[in-house]
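I am attaching a structure below and will ask some questions about it afterwards.
The complex appears here without one of its protein chains, the remainder shown in place.
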Amino acid sequence: MSDQFLYAIEVTLNGLMAGVLYALVALGFVLIYKASGIFNYAQGVMALFAAMTLVGIMDGQVPFSHLINATFGTKVHHFGWHVPALAAIALTVGVMVALAWMVQRFVMRHLVNQEPIILFMATIGLAYFLEGVSDLMWGSEIKKLDVGLPQGGSRWVEDATAFLGSENFYGFFIDKLDMVATVVAVLLVIALMLFSNYTKQGRAMRAVADDHQAALSVGISLNFIWILVWSVAGFVALVAGIVWGTKSGVQFSLSLIALKALPVLMLGGFTSIPGAIVGGLIIGVGEKLFEFTFGAMMGGATENWFAYVLALVFLVFRPQGLFGEKIIERV
Amino acid sequence: MKLKLTTLALGAIMAAGPVLADLVLPSLSYRTGPFAVGGIPLADGYADYFTMVNARDGGIGGLPVRVIECETAYNTEKGVECYEATKGEGALVYQPFSTGITYQLIPKATADGIPLHTMGYGRTSAKNGKVFSHVFNYPTNYWDAASVAINYLLDENGGDINGRKIALVYHNSAYGKEPIRTLEELAKKHGFELSLLPVDHPGQEQKSQWLQIRREKPDTVLMWGWGVMNQVAIQEAANIRFPMEDFIGVWWSGAEADVIPAGDASNGYKSLIMNGMGKNYPIYDDIQKYVVDTGKAAGVGDQIGTVLYNRTIYAGFLAHMAILKAQEIHGVADITPPMMRDGMEALVITEEMMAANGMPGFGPEFEVSCENHGGPGVGAVQQWDASAGVWNQITEFKASDKSIIDPLVEADSMAYAAENNIELRCN
Partner (left out) sequence: MFYREAGDFSTTYPEDSQTFPIRFDRYRYYVVLAFAFLVVPFIINDYWANAILLPFLIYAIAAIGLNILTGYCGQVSLGTGGFMAVGAYACYKFMTAFPDLSMFINVILAGLVTAIVGVLFGLPSLRIKGFYLAVATLAAQFFLVWLFNRVPWFYNYSASGQINAPERAEFGILVTGPNASAWATYLFCLIFVTISALIARNLTRGSIGRSWMAIRDMDIAAEIIGVNPLKAKLSAFAVSSFFIGISGALFFAVYLGAVEVGEVFGITKSFLVLFMVIIGGLGSVFGSFAGAAFMVLLPVLLKVVGVDMLGMPTDIVAHLQLVVVGALIIMFLIMEPHGLAQLWRLAKEKLRLWPFPH
């Protein structure tokens, strides 16, 4: 096989992996949109907040230490302990559940029955708020996140595939972190499927997604379900935050990964979990292959807009996304 | 809305307060936002330097220095707001540490008669003092950086890099595009192949670029990165097992925070520097004594001695020396911005001055002149030792290839002069 062809395969493989990473972020959006019709702009910031909280707990940082020091002239920074990764993750999940409760209690509950754009706006307010709080709590400098995920190109894959091409071909490059992320994403989706199909709460969640009023009338507590949904979205945000944070360190730009998830959502449909995965894969492969074939010709850095244009092209043919619910309009 | 305006006006009046004789140096910092990683040590260094000067020397020429910090979050509009809010206080010199804000302030500050010092960033052709009367970018600039990096490669390869492949990974913005033209000229001269790999802001996802590097196997990768892009690039380079010895970043891509996230894999990464690094300078005893021990350290106080902290210590030192020069020229302690400009234009930095201030060998010796606002244009190379967690300087400060850079500076600055009808000075 020619090297060029092998490179294209390599790019495709990496595109698939990147797509999984995008899908991880997109999943959080889908969960909330499906259950409550809210387009949760704060999902990216939630990932940042979760990752920062995780690092902070692991390193035993004192929350709000900078604010406390500036106000009271004290010098507290660290508790001086280190929490093992798993325990810290468990604690962070607890924090995310508490956050979900607070969002429900103080924001969403007061906005029941508002138009979608108002709810969207509220999540933007939430995004601002969370961003400020997470910086105040843990400081805005970059932090290294290490929960023991492997990183770097997999030697094994490289050695196993190097024979395919000529001398110049090193074998396929696949990042170990991406492989882990893929496994995590698959597990996450299976868990979400099992949860929503085989547990009482999961079925209640689906009922709410189908029809709020009908769900209420059979005795499902909307309040509880929404806290549940926001908690699950918080958990997904944590997973995305861990994977992306391991890649690039935990800092402000982590919240911008939401922008990578938007074309995925468009393509897959706002309401479909499989859609998020398939959309992610299409976007990942599409943008990487486009950069590979046309990038050099057009001067590079095409990925950002190409993802959106690709999604736009799909939308023109299917205005509700690939897997979205068919929009039926009546007068 | 009206009520708000009145309270705001009231606030502005109350904030102005009584006028005391002091030397005002605004610090347009960015401790938040996408570039906080670099902004925090930069802001801390500048503030600490002058806290130290005030405590140790009782200010400069008997007048205390007041550093006004104003948060820009690297945002141009906030930068303008900060500029307008601080210029009325008698600001002597602006050092924004942001290429975007610099471009913004070049015409504004020139019109207001306030000098602008952009050390190793901003508009490179501002080196030409004939066109840019109020902008200074001594001791060095981006185009020098590109040339110094290529010179370093020439030295490493016995003076011949003909046919070598060099890739430039750059932040897809004004800042990242600066070295391209210089590198293209240098490629013509030395016969190396240049390939360009732009990375869009913020640069969290660079898989395509690094897969391309893996395919094309360049001999050397240069990087013009800032913010999260640096960490990700170094991590990705480690992932594809690109030899770190052949990976050279500009001086904004060579701080501790950039290499530490990649752990041991970043061992051997090189970057350019324009000033000394580490804490082995007598000035750090002063900073410890007058700033840290008295509890006056800016920020959290954990950045002391890092690469970017040292950079603003150096920036503070250069401003300090320029103030002294201005006071000497005009014979008054309470100098104005135009006097400061004269001081900067007549600035001479000697080894004795650095040694006297506890910074022997911290930067090059140089003189600023009316024609040359850019200083000598030298740089050195440092290398990261991951196990010890320190940067090691591996070359001397060396000059760039002026035969390439001077015509470029001339052309770009003249184009600016023509576009804005600027009369040439220094005749």
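When the chains are written out, they are named A and B in that same order, and each has its own residue count from 1.
Just so we're on the same page, a residue touches a chain if its C-beta (ideal position, glycine included) is under 8 Å from a C-beta of that chain, and two chains touch if they have at least 3 such contacts.
Just so we're clear, the structure is a prediction, and the values are computed from it rather than from any experiment.
Checked against the full complex, the candidates B:E84, B:E216 or B:E352 give a single residue touching the omitted chain, namely B:E84.
Among A:M96, A:M266 or A:L281, only A:M266 touches the chain left out of the display. Listed residues A:I9, A:A70 or A:L187: the one in touch with the omitted chain is A:A70. In the full complex, subunit B makes contact with the omitted chain through residues 1, 4-5, 7-8, 11-12, 14-15, 29, 31-32, 40, 69-71, 73, 75-78, 80-81, 84-85, 87-88, 99-100, 103-104, 106-108, 110-112, 123-125, 172-175, 177-178, 181, 200-201, 299, 408, 412, 415-416, 419-421. One chain is missing from the display, and on subunit A it is touched by residues 39, 66-67, 70, 106-107, 110-111, 114-118, 120-122, 124-133, 135-136, 140, 259, 262-263, 265-266, 270, 298-299, 301-302, 304-305, 308-309, 311-312, 315-316, 319-321, 327, 329-331.
Everything below uses one rule, namely that only the chains that are shown with their structure count from here on.
Residues 31-34, 36-37, 40, 172, 196-200, 202-205, 207-209, 211-212, 214-215, 217, 227-228, 231-232, 235, 238-241, 257, 260-261, 265, 295, 300 of subunit B are the ones that touch subunit A when the two sit in their complex. Those residues of subunit A that touch subunit B in the complex are listed here as 7, 10-11, 14, 18, 66, 75, 77, 135, 139-142, 144, 151-153, 168, 170, 173, 175, 244, 247-249, 251-254, 256-257, 260, 287-288, 291-292, 295, 299-301, 303-304.
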